[in-house]
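Before I ask anything, let me first share the structure, which is written out below as structure tokens.
Apart from one protein chain that is not included, each protein chain of the complex appears where it belongs.
And now, chain A:
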Amino acid sequence: MAITFKSVDFIYQAHTPFENLSLKDINLTIPDGSYTAIIGHTGSGKSTLIQHVNGLLKPTTGEVVVDDQTITGTTKNKELVHLRQHVGIVFQFPESQLFAESVIEDVKFGPINFGVTNEEAQKRAESALQKVKMPQEFWDKSPFELSGGQMRRVAIAGILATNPKILILDEPTAGLDPQGRREMMELFAELHQKEKLTILLVTHQMDDVANFADNVIVMDRGSVAKIGTPTEVFSDTEWLINHQLGLPSAANFAQKLISHGVQFKKIPLDMGELVDQIINLEGKGNRHE
């Protein structure tokens, strides 16, 4: 499912003294099946942007087109139910949305809301819990007995069980330990490759952008500042650093070498590329004495 924004403006609390323009003239297309990272510092409009994709927020002017459904400022909530079935949003700290008596009941909440039968919901919930690697012994426990990392997985399973075609992730690894973070990112990569989900990832981790995304949107003060492949976006290193966004650690390392006089053909974005290029440097005898 492709997503298109056509000159979207969004004004927060319109017609009040607290009015605030939070999206300005957004025009962009996110292709079907892509893995798009959305970066930008706090308050740049990332969260506002993603809430337009399933109609939680509606554009003040302009329109958002998801697949064949158009959302404008006057779209009724009733018309959005169909859309929300296909767009799953994992909010920041999604564990705060858990409420049911047992893990499995909580995961079934979404599918049942979308009118699926109880048996089908059960099946989907079980398969979603398996995808997030939640051992079966926890399924009947209360979600409030779990650890923070486990709660996060259950919450994500709750979204996956609705069988979304677009999965939106708002800083899904914030507050997880390194292993939890790695497993989580691998799960999303797998969903992208095997189940062909379109993924939108809001993140501050430039390494995740370099390692997983094929498309990057940079937001700045409510507008799209840059859009392109990671290589394109990260090539303008000075701009990124000036906007407090930073670089992937491999590119950062390369930058430091460059400032000491080492020549790189192309800025490496991940560890593999960095290692390859350094080995090549060595081979050519460009070593510094």
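Going forward, a residue touches a chain if its C-beta (ideal position, glycine included) is under 8 Å from a C-beta of that chain, and two chains touch if they have at least 3 such contacts; residues count from 1.
Basically, contacts and distances are computed from a predicted model.
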| item | value |
| --- | --- |
| Listed names "Energy-coupling factor transporter transmembrane protein EcfT", "NADH-quinone oxidoreductase subunit M", "Vitamin K epoxide reductase family protein" or "Transport permease protein", matching UniProt entry of the absent chain | "Energy-coupling factor transporter transmembrane protein EcfT" |
| Residue among A:Gly45, A:Gly158, A:Pro172 or A:Gly222 touching the omitted chain | A:Gly158 |
| Absent-chain contact - pick from A:Ile11, A:Leu56 or A:Leu257 | A:Leu56 |
| Touch criterion as defined above, residue of A:Phe10, A:Tyr35 or A:Phe109 at the omitted chain | A:Phe109 |
| Of A:Met1, A:Ala37, A:Val66 or A:Leu98, the one touching the omitted chain in the full complex | A:Leu98 |
| Footprint left on chain A by the chain that the document does not show | 13, 16, 18, 51, 54, 56, 77-78, 81, 84-85, 87-89, 91, 94, 96-100, 109-110, 113-114, 144, 158-159, 162 |
